[in-house]
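Moving on, here comes chain A:
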Amino acid sequence: MSAVISAQNLNLVFETGDGPVQALKDVNLTIEKGDFVSFIGPSGCGKTTFLRVIAGLETPTSGEITVNGMTPDAARRARAYGYVFQAAGLYPWRTIGANVRLPLEIMGFPKTEQDLRVQRVLDLVELGGFEKKYPWQLSGGMQQRASIARALAFDADILLMDEPFGALDEIVRDRLNEEVLSLWARTGKTIGFVTHSIPEAVYLSTKIVVMSPRPGRITDVIESPLPRHRPLEIRDSPEFIEIAHRVREGLRAGHVE
Partner candidate 1 sequence: MTRSQNIVRNVLSVLTVVAAMLLIWTAAVIPMNIHEALTQAEREGIAVTPATAAERRGSSALSLVLANPALIPLTYAQPRPKLPSPAQVVLEFYDSAIAEELDGRRGLVRSGSLSPAGLALHTLKTIETTLLGFALGAVVGVALAVGIVYARTMDLAVMPWAIISQTIPIVALAPMIVLILSSLGVTGLVPRAIIAAYLSFFPVLVGMVKGLRAPDHMQLDLMRTYSATKAQSFWMLRLPMAMPYLFASLKIAIAGALVGAIVSELSTSSTQGLGARMLQGSYYGQTVQIWAALLAAALLAAVMVAVVGAADRVVRRMMGGLA
Partner candidate 2 sequence: QDALTLQLKWVTQAQFAGYYVALEKGYYSDENLDVTILPGGPDVAPPQVLAGGGADVMVDWLASALAVREGGLPVVNIAQPFASSGLLLTCWKDAGFTGPQDFKGHTLGVWFGGNEYPFLSWMSRENIPVDGGADGVTILRQGFNVDPLIQRQADCISTMTYNEYGQVLDAGVTADELTNFSFEAEGVATLEDGLYVLEDRLTDEAFADKLVRFVRASMKGWKYAEENPTEAAEIVLEFDETGAQTEAHQIYMMGEIAKLTAGSNGALDPAAFDRTVEVLMAPGSDPVITKVPEDAWTHMITDRALD
């Protein structure tokens, strides 16, 4: 296995009106190809910031980071990843189909190829037949699936997801978690996933990164012993509860307010 993302001694300081805020401090992390890595930690610990650094949306103050062996910015220009934001953020003036097509238009895919891919990813997230609908005609869960389809459409190897299911209710969330897992299993993509929910992190990941705030640093990296295939019921198993417990302890230790 090869390191898809590798960060060494990463620091990021935001200059703000009230003085500098250290959002990331001495972050070291390696993500291998095919990993499903969850980032968990209290609000403001730098989860989003770290994901954005990987995506080239934020520049670290010091330290090294490579994505697919290049700088994050080069990776961004090479369209190396798909990014899913916390809210679905579909453009309301575009139909679901047109929303998914957006990155393809921007990247200049030929028209027929666009049609094909839109069809394929919509089917993948079980939204086939909804491409003519507008976002407000879909439920929150369906919108979130559409936004995942949008990130998948151009088939980047890396998928970065920032609390994609934060706004959904628990039942819908469970369902989407299952779907993300099966998608990951089918495509073998490398996934970075930010969440607030301990069960979600444990259920999904091969690797759980626990972070603590002020300054934002990694306090624990937990390799999950759970099998790759995970029915929902696995959440009631002792191993699951054991990992969840460890995550919670790690969180509590780092938590200050």
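Everything below uses one rule, namely that a residue touches a chain if its C-beta (ideal position, glycine included) is under 8 Å from a C-beta of that chain, and two chains touch if they have at least 3 such contacts; residues count from 1.
With respect to how the candidates were assembled, all candidates are chains of the complex that A comes from, given by their letters.
Treat the numbers as computed from the prediction; the structure is a model and nothing was measured.
Screening 1 or 2 for touch with chain A: in this complex the touching candidate is 1.
By the touch rule above, chain A contacts candidate 1 in their complex via residues 52, 55-57, 76-77, 79, 81-83, 85-87, 89, 91-95, 102-103, 105-107, 134-136.
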